[in-house]
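Got a structure here, written out as structure tokens. Questions coming.
Apart from one protein chain that is not included, each protein chain of the complex appears where it belongs.
Chains here go by letter, A, B and C, matching the order in which they are written, and residues are numbered from 1 within each.
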Amino acid sequence: MTLSVGVIGLGVMGAEHLRLLREETAGVQVTAICDVDPDRAARLADDASFLADPMALIASDKVEAVVIASPDATHAGLALACLAAGKHALCEKPLATSAAEALKVVDAEVALGRRLLQIGYMRRFDPAYVEMKRMAEEGGIGSRVLLHNIHRNAAAPDWFTGPMAVTNSFVHEIDISRWLLGSDLVSAIVHSAPGGDPLLITMETDKGEIVSTEVFMNAHYGYHVHAQLVGRTGTVQMAQPSATLTNSGLHHGHLWPVNWVPRFRDAYRVQITAWVKSVATGSPAGASAWDGYVATAVAEQVVTALETGTKAKLFLGARPALYA
Amino acid sequence: MTLSVGVIGLGVMGAEHLRLLREETAGVQVTAICDVDPDRAARLADDASFLADPMALIASDKVEAVVIASPDATHAGLALACLAAGKHALCEKPLATSAAEALKVVDAEVALGRRLLQIGYMRRFDPAYVEMKRMAEEGGIGSRVLLHNIHRNAAAPDWFTGPMAVTNSFVHEIDISRWLLGSDLVSAIVHSAPGGDPLLITMETDKGEIVSTEVFMNAHYGYHVHAQLVGRTGTVQMAQPSATLTNSGLHHGHLWPVNWVPRFRDAYRVQITAWVKSVATGSPAGASAWDGYVATAVAEQVVTALETGTKAKLFLGARPALYA
Amino acid sequence: MTLSVGVIGLGVMGAEHLRLLREETAGVQVTAICDVDPDRAARLADDASFLADPMALIASDKVEAVVIASPDATHAGLALACLAAGKHALCEKPLATSAAEALKVVDAEVALGRRLLQIGYMRRFDPAYVEMKRMAEEGGIGSRVLLHNIHRNAAAPDWFTGPMAVTNSFVHEIDISRWLLGSDLVSAIVHSAPGGDPLLITMETDKGEIVSTEVFMNAHYGYHVHAQLVGRTGTVQMAQPSATLTNSGLHHGHLWPVNWVPRFRDAYRVQITAWVKSVATGSPAGASAWDGYVATAVAEQVVTALETGTKAKLFLGARPALYA
Partner (left out) sequence: MTLSVGVIGLGVMGAEHLRLLREETAGVQVTAICDVDPDRAARLADDASFLADPMALIASDKVEAVVIASPDATHAGLALACLAAGKHALCEKPLATSAAEALKVVDAEVALGRRLLQIGYMRRFDPAYVEMKRMAEEGGIGSRVLLHNIHRNAAAPDWFTGPMAVTNSFVHEIDISRWLLGSDLVSAIVHSAPGGDPLLITMETDKGEIVSTEVFMNAHYGYHVHAQLVGRTGTVQMAQPSATLTNSGLHHGHLWPVNWVPRFRDAYRVQITAWVKSVATGSPAGASAWDGYVATAVAEQVVTALETGTKAKLFLGARPALYA
């Protein structure tokens, strides 16, 4: 009844997954961990085995399922290894650093004939997004016509380049917009403010819905993710992400989270709980390898659209039957 | 000390202007009214003279300044008559039904050499927009980079056609965006949902700011105008337009106004107060004839962009020195 | 058609009344002013006559109606003089500095047999309170059972003493609670935090409704007046008093006004517009002399209750037929 899990990568996200598995997830035990930094691993090991080689962790008899939270460039290779070993994996986003590489993972899973991979687009488990989707599907806003997204970071890291606003940040809106609308994206145009930040990206879906997204890497005032889904009879949007309101120094309101970790803490928890349950029941949850491929492929083409400044058609290829 | 005003047109807006002049505006008396419907005029006359011919009203010795609230197609002609008579006028938007016609009014005022016309883009007097502009100009949000506008009507009238969403509704965002940013608009692209409603219009300014506007003529749930101005260190947006919040039947929140009259009641009042004061002091207030021309000219070109589906450059000609 | 008004007292409130009469009120002209400071009066005179003696102003042929905004201790005497002269007056709150003195004014007006006095309890004209009362009376919240009031000042002036929190500030809640509920107050008990600030005052009405009021003279963070009216099927409360919301420095929200002048600017304007109209039509508006007496009398008895710490019955005497 208890799933034995190995965790690869113990950076910010890996350490948070480890904590969630140990403190807030039912039916699971962490039996092995892997990290490039043996000291960090030793500090976090507790009763889990430390394995220096991620392939050894994937192969280990003590590991039934794997959490992949190592650097982005390693995701696709480790996901392929999990598929080869026939083990379930929760793989942090992005699935791969290029569409071509992501497609190889999809092909491998299709060849295997069953879904073992869940990609960590955790917003699908955020209570606000879940409520928005449920309300839309129950007909509470009429048929969906438009989605306004806002994605603001307080400050981009030094090493952030223009395209990373798309491939690293906007990729979340690609996934959540497809999920909220149940649609495929067919075109994109990018408007860019002076200095390349913020971007305003407008996409169209195969059903004609419009998706507008502001991506602002240096919004300065805080970490702020917002969405409003517009239907023909009403709208549904995120409420403010704060449990309290304060009055102080002439000011009424609430504080913004500093980054995505506090903002999406509950989404990460529900995601990993859903993943453990999905492994136990064999019923897939969350974003599939195909969804991971689409997010990366659309992001790649939006980067091109950013460079040309014109409206680009998006090409994705046919969705394999495994992901119907 | 008391300004004698004549009001032309006593429809919804004209009657509201008449009420404001009589009940909520200092330093003014209504001495003459004009309407195509003599019965309606008789009901509203009180101690004002009724004149069937608007040109007679403009020429009357009893009239020092004119409010033009007759049908759109008559605006330009009446504005020209006021200029010819050397009388101030507050002219309801739009200034004219075509850019070419609007330009004739601008040319006439430029030839006259002094500004007598104020165009009724009342949002410039709405407390929320005024506060947004003040905060931005005082540096509270850093340099401006992006403006999100939302313009939703509960339902378009039967006689509304696609282009009217642009020429009749979106024209307000053209004016208020220029005013909030202090910029000129240089490009536009229109995305259209199935059936042509809503539209999402993205414009760029001469300073590189991005202006995004949703125009939804049949949003069903109510009349909802919103704006968020985004700067490099913060943002400022409209609060909800309601003095109260209620709890009732599992619901917490507020009601939307049914249309622009209650939503912008205070803006209309402040606008006409400012107009009366500007006539007394000779210092222009509100939108000028040039602003009225620009709004109509941009709308005209956005209608073309809507038809082509591509990004269009906007052409306006040079701003005369009178409006510097 | 134009009412000639004299203004007595040009301090903070008097100067604001003067400005409103001149700039934002229809159908009125200020013909005379009076103040203890001739320099201040000279600066504000414009085309009004300056009279050093308030009794001369009241008696003047150029003055049809009077605004009394001089220090509190002079209100009752000037109100009596207006009654003696048969002139309408808008008298700032409080009507008098003691219940006994207030009752003399009431008696004089009753002897005269017609209502000439309006007391400046301006909250009755605040859009939020007006909407709350309207909604309650239209049945939107069921029968009224409880009213929560909050009255917070950023800081009390140096010269403020404990009882003034009641007689100067809480007196507003006495009036507005009676008005919102349409009830008379019959008991009061006061709880006091260490140092005597804040107070929590609980009153009962003749219909059994409960009125709870926090009065906090040194709330530090800003000027904050709030009310929630609770009915058997719903509630209605004030929305935040701000036209905009901002994001800045990790913070989302709005600023509080620093005191009552910006918070109730619109209430003061509507009040004086209603007063001018009520003089013209002869139909009383706002708080009557009786309401002014009740507010002062209840405040006086609440001060006693504060000293005893027990629940006190409130005694007011019978309401004269003139105020039925």
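Convention: contacts are C-beta pairs under 8 Å (C-beta built on N, C-alpha and C of every residue); 3 or more make two chains touch, one makes a residue touch a chain.
These figures come from a predicted structure and were not determined experimentally.
> List the displayed chains that the omitted chain touches in the full complex.
A, B, C
> Using the definition of touch stated at the top, determine which of A:38, A:71 or A:127 touches the missing chain.
Result: among the candidates, A:127 touches the missing chain.
> Which of these, A:143, A:242 or A:310, touches the one chain of the complex that we don't see?
A:242
> Using the touch definition up top, pick the residue from C:110, C:200 or C:258 that touches the left-out chain.
C:200
> Out of C:175, C:209, C:266 or C:300, point to the residue that touches the absent chain in the complete complex.
C:209
> In the whole complex, what residues of chain A lie against the chain that is missing from view?
Where chain A meets the chain not shown: residues 1-2, 21-26, 28-29, 47, 127-128, 131-132, 135, 140-141, 233-240, 242-249, 254, 266, 273, 277.
> To test your reading of the contact rule: which positions on chain C touch the chain that is missing from view?
Within chain C, the residues that touch the unshown chain are 142, 145-146, 148, 189, 191, 193-194, 198, 200, 202, 204, 207-210, 212, 214, 216, 218-221, 230, 232-235, 310-311.
> I need the residue numbers on chain B that touch the omitted chain, in ascending order.
221-222, 224, 240, 245, 247-256, 258
We adopt the following convention: only the chains that are shown with their structure count from here on.
> Taking mean CA positions as centres, which chain lies farthest from chain B?
Result for max centroid distance from chain B is chain A.
> Taking each chain's centre as the mean position of its Cα atoms, how many Å separate chain B from chain C?
Comparing mean C-alpha positions, chain C is 37 Å from chain B.
> Per the centroid of Cα atoms for each chain, what is the distance between chain A and chain B, given in Å?
Once rounded, the distance between the two centres reads 44 Å.
> Where in chain C do residues touch two or more of the other chains?
Within chain C, the residues that touch at least two other chains are 240, 245, 247-249, 254.
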